[in-house]
Each structure stands twice: as C-alpha cells, then as structure tokens.
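Removed: one protein chain of the complex. Kept in place: all other protein chains.
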Amino acid sequence: MSHDMRDDIGSKMGMWIFIFTELFLFGGLFLVYAVFRAKYSADFHVAAEELNVFVGTMNTVILLVSSATVAMSITAIQRGNKKLAMRFIIATVLLAGVFMVNKYFEWGHKFEYQLYPGSEVMKNMEHGEILFFSLYYMMTGLHALHVIVGVVLLAVVFFRVKQGVVNSDNYVFLENSGLYWHLVDFIWIFLFPLLYLVT
Amino acid sequence: MESSEATNQKTYLQHKPYKGILNWLLSTDHKRIGLLYLYSIMAFFLIAAIFGLLMRIEKIAPGETIMGPQTYNGIFTLHGIIMIFIIVIPGLAAVFGNFFLPLLIGARDVAFPRLNLFSWYIYIAGTILAIASQFVGGGAPDTGWTFYVPYSAESSTSVIWALTAAFVLGFSSILTGLNFIVTIHRLRAPGMTWFKMPLFPWSIYATAWIQVLATPIIGITLLMVIAERTLNIGFFDPALGGDPVLFQHLFWIYSHPAVYIMILPAMGVVTEIFPTFSQKPVFGYTAIALSSIAIAAVGYFVWGHHMFTSGISYWSRWFFSFLTFIVAVPSAIKVFNWVSTMYGGSIDMKPPLLYAISFIFLFMIGGLSGLALGALATNVHLHDTSFVVAHFHYIVFGGMGFGFFAGLHYWYPKMYGRMYNVRLANIAWGILFLGFNLLYFPLFVIGLQGMPRRYFDYFPEYHTGHLLSTIGAFILIAGIVLMLYNLFYHVKRGEKASANPWKGVTLEWKVASPPPHENFDEIPVVTEQPYTFKSTESDS
C-alpha cells in the first residue's frame, strides 16, 4: 500500500471516533449514577460527605492545568520548538503522576476506614450510600485506568518528539494524544461535581 | 488463477510477500482480512448450528431425549453467544464490508489497514474466550446470551469468561466500525460525492455508527456484571438498593441497536443485487440511503420493547411501543423500493437474486411478527414464548443469514475468480428455504399456544409443532451443507469467472476477478450516478 498521501484529518477523525466510544463507555456509568441519584438523593448526600472536597478540587485543578500543558505542547511543536514541546509533555505527565498519587492516598484512606464494596462497614450502610460508593470506585477507578493509558500514550509521543519523528510538519500523533488526554480531563470535569459536590 | 487482465498487478491471492500461512496472518490487505473473517465465521457458524441442532434433537419429543436441563441451558446460552456476538453482529460488515467497501468506493484499502488486521486478532481472542467458558471453572454458562441479573450474578458457571468474551468481541466491532466510518468519509474516489456512493457503503456507514456508539454501553454493562459478581457493587441487586431492571435497560440500549448492526448490511447487499439482476437502476436511491440512517437513528429509541413485562412505567411502555412501530417504516420503504427496482426490469433469476427475493419474504414475516410483539396487549401473551424465537430467527437468520448467502453467491466469482455450479446452488437454496420455514414457522404457532422459550421440556400438546420443527432443522442443515459444498468445491475447480459475470455496474465489477492486489491500477474518477445501466453493457 502506498503511503505517499498521509491523511491527517482521517487520522484525527479516527481518534475522535474512539473518543466517542469512551464517552459512551463512561456514559453507561453516568446513567447508572443518574438513576440512583434520583432515587437516593439523601443517601448520596450523606455518603458524599466522606469524600474530601479539597483533594477533589486539587485533582480537578491538576487535570485542567495538564490539559493546558498538553495543548501548549502542540502549539510548541507547530512552531518548531521541539524542546518546549518536550517540556510541556513532561509537565503533563508529571501532573498526571500527582493526580494518581492523590488518588492512591484517597482510596487508601477509605480502605483504612473499611469504606469499600463488600466490607462489614459497607454492609451496614443505607442502600443509597452503598451504591454511591460503588459508583465512586467504579467511576474513578475506570477513570484512573484511562489516566494510566494516557500517560503511556504521552510517554510514547514524548520519545517520538525527541527522535524528531513527530515534528512541525508531522504532529498528528501528538494532536491525537492530546485529544485523548483532553478526554480524560473532560470526564473528570463531570465526575468531580457529581461525586464530590453532592450537596 | 491468471494474472489480472490489463494490469501489471498480481491478484491479491497471488501477492505473497511472506512465507506460507503468514500471508494470511500478517497481511493488512482488506481482501485477505475479509476472507479471514469469512472462514472464522463459517467455522463458528457450523459449531453454533450444531448446538442448535442438538437443541432441536432434544426437543423432538417431550421428556429428556439426549440431555438434561442444565446441559440444555448451557447449549442455548452458547448457541446464542456464538450466533449473536461471533456470527451475526460482525458477519456481513466484517466479511463483505472489509472485502468490498474499498472496492465499491474506489479506494485501495480501508483508512487504517493495520488496525483492521488487529481487529481480526481481537475477534479471534474473543472467540477463544467464548469457547473456553465451556470448559473452565464452573462449566458452561447457563444464563442465556442475555445475561440477565440476578441469575448472571449468582450462577456458579463460568459467566465471567463469557462476559469477557463479549467485551473483547465488542472491542473488535468498535474498531471495525471506526475504520469504516473514516474510510467512507476520507477515501471515496474523486467525483464520488456522498450521493454518488453505492448503497452497500451507505448501509455500512449507518452500521458503523451503531457499532461505534452502542457497543461501549454493553461494554460497561458487562463490566458492571463482572463487578457485581466479584465485588458486590450492588447496581443490580435489590438487597443493596440496586435495580435488576436497570441491567435490562443498559443491556438492551446496546442489544437493540445491535440488531440493526445485523440487518443493515444485509439490506445493503440485497440493494446491490436487485439492480444488477434487473439490469435497472435502484428505485428510490435517496430513500434507501436515508432510510438506512433513519433505521440506525430511530433504532436507538426502541430498546424497551424487550422489557414490556419487566415492570417499566406505563408511559415508558407507551413510548417504546410507539417508536417500535415508527422504526418499521424505513424498513418498509426499502422493501417497496426493492420490489419497484425489479418491476419492469430484465430479471435474471440467478442464485444471488433467489436469495435476495427470499430475503424479502422471510424478513417481512419476521418484521411483521415483530409488530405483534411491539403491540403492548399482544406482547403480554407472546413475551418469552416460542413466538419470539420464531420472530428473531426469521429476521436474523432469514434476514441477515439469507442476505449473507446472497452476498456470498453474488460476490463469490469476484473474490475467487471462479464460478460455482448454479444449478446446485439453486437446489441447495430450495432445500434450505424449505428446511428453514419448516423449522421456524411451527414455533410461531406453538408460541401463540403458550409454549415458553428456553424450556428443555414441554407439554404433549406442543409435540406436533416441535416434531415438525426438528425435521425442518435436519432439512435446513442438509441445505446448508449442500450450499457450502458447492461453494468450497468450486473455489479451486470452478469455471474461471470473468471480471463482470453478472453485468453489474458498480466499481468492483470493473476490476479483474480476483481483484488485483491494490484494487485499481489508477483510482477511478467517478462522474455518473450509481446504478447507471446502459442498454448494451459489454462484459470486459
């Protein structure tokens, strides 16, 4: 097959369609959330008090900033500034790392208090509270998995930029990785208020 | 197989950059990948068909015949899982979409050829998981392919293996759909605007969107059931505050659109066949193109008609019933257009047309019986009876299955450069058609009389219907075997086929049979409307 005609728009379209599938994947969980929030609004309120709004807000800020840094890495590569692009990608990955560390401590803290599906403490809680925590773990867990995938993707693109394979004339791989990363951020934008800010 | 006419290219089967079987396992050529899918699907089809035959043998008479109830439950579960996730959902799109989409739009391959091959490997991984579920852990899953909670959360059988298999297969479906959408957007030949594109690609486009948007929902739902089984998350468990009906919602939000994944490509195939064998343009091109999109879209809004007796709200039932009747309209539009295409045409009753016409007949029976199920009052009596089983076999097997056979017989000379025995094909069709109707029509009758589905035993009053049905199953299998024998035998021994044995006018008939490795020497420039038949069409 001749690859003399590279199709960047097609490549981008492929990534967008993949993003749509991810949106619908999480969408199923959001649907479950919506159903049970409507049914158990009081229980959700009580359960959400166990979540640390400060940590959640910090994580939100971290992801928003990381979205900006990856977007800036694209600007950098478009302008031919290879070093700056690499720095922005590293910044994105580091921010992702902090996010994951936060998450690790968040979850760990809850495990300490036996707040996980199937525990004795959980069995004694109200139905709505049980479901809230199940949703919390499943949604943030699935999200964290996607953060990891995003980090791997960004690591790969970092090396491609370093090698010059991704450059100012050929940066669609960076763009697509950026799109994926923005998806991770986009999902968290909705997760955060729905899980942490249930008044 | 000779070299392609008037081209320096080898045929795609002659092009062998690797050693031996690696030419199949490493090739990113959409044509080879299409055949990889074809052979995998045929193999699994025979396995699942034998499972079906075993079920029919068990039910030839009341009481236990060859297996006990647990075995029976396992058999119909795997029959469903294989048929639905491994055969009918991927089937037409993966085989003929892969092989012919690029050819029909004047492209050399799909947008992402390596992803295409990867999709097949994922598919195979899924099939292995499905088969493994029969042998590992607690034994063959017995939940039915629908995995309803609470039983799927409680059954001690290897449910998780089956759930994972379905998840993996869904991934393959998603990647194929993604590939086809980008292919159609970006790789149409110069001059081929959307409304100059043939109708099979239109159907593939509509199908691909469903694959891409609906499949993730079942993906996450399967994960939820796994989490239910392993972590007790409680979404579907009333003891923890959950709702089992929520599972049904999520399951059918995918699985209803999934049936349009099954049928739309089949409709696309017969839409290619009718003009060719009537030597006449398609009647109502725009209506058929847009009705495919309409079916895909409206098909998202009818899922609750699988749940009328599950306890959903009155307005919900009203809404879903109403939309179910609406979604029948675009299908009916297509039927009208197909028949009108044939009217006044120069009819050549070759096997592809035979299958296409019987497709209309069987699909309509299935479709109309769907209306009986879609009406709320009748649904109460018919839900979970054999009537439903008959309904979906008419639509899925009579529809997608016969559509698949039609495509096989239509495109066989193009794929292999050989022709099968037409007379034998017609005889096989006759046996198949007879067996099919004998197998499934009695199920409508006993279903109306109250015979439940998924029961391994029954009251004596249903015996006649079951007996006829089982006889039909044997006849059907005989027809299938004969049909496949005809096709297999002539792959290497059939008369050589020309580039355009059927006098078709779409782009695949302009290249040699089998097609050259890169499809076209030069990408064609399209100026005409599709399906333009000249009065004297010379064979190249």
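Every chain is named by a letter (A and B) in the order it is written, and numbering of its residues begins at 1.
The rule we apply is simple: a contact is a pair of C-beta atoms (placed from the backbone, for glycine too) under 8 Å apart; a residue touches a chain by one contact, two chains touch by 3 or more.
Here is the rule we go by: contacts and distances are computed from a predicted model.
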| item | value |
| --- | --- |
| Choices "Caa(3)-type oxidase, subunit IV", "3-isopropylmalate dehydratase large subunit", "Xanthine dehydrogenase family protein molybdopterin-binding subunit" or "Glycosyltransferase family 2 protein" - which one is the UniProt name of the chain not shown | "Caa(3)-type oxidase, subunit IV" |
| Touching partners, among the displayed chains, of the absent chain | A, B |
| Residue among B:Gln14, B:Gln134 or B:Ser316 that touches the chain left out of view | B:Ser316 |
| Selected residue (touches chain absent from view) among A:Leu64, A:Leu142 or A:Ala155 | A:Leu64 |
| Where the unshown chain meets chain B, residue by residue | 185-186, 213, 245, 249, 253, 300-301, 304, 311-316, 319 |
| Absent-chain interface as seen on chain A, which is shown | 5-10, 12-13, 16-17, 20, 23-24, 27, 30-31, 34-35, 37-39, 41, 53, 57, 60-61, 64-65, 67-68, 71-72, 74-75, 78-79, 175, 178-179, 182, 185-186, 189-190, 192-194, 197-199 |
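Basically, only the chains that are shown with their structure count from here on.
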| item | value |
| --- | --- |
| Length of the line joining the C-alpha centres of chain A and chain B, rounded to whole Å | 36 |
| Chain A residues touching chain B - in the complex, by the definition given at the top | 1-2, 7, 9-10, 13-14, 17-18, 20-29, 31-32, 35-36, 39-40, 117-118, 126-128, 130-131, 134-135, 137-138, 142 |
| Interfacial residue positions of chain B with respect to chain A in the complex | 28, 108-109, 111-113, 115, 174, 177-179, 181-182, 185-187, 212-217, 219-221, 223-224, 227, 231-235, 240-243, 246, 250, 518 |
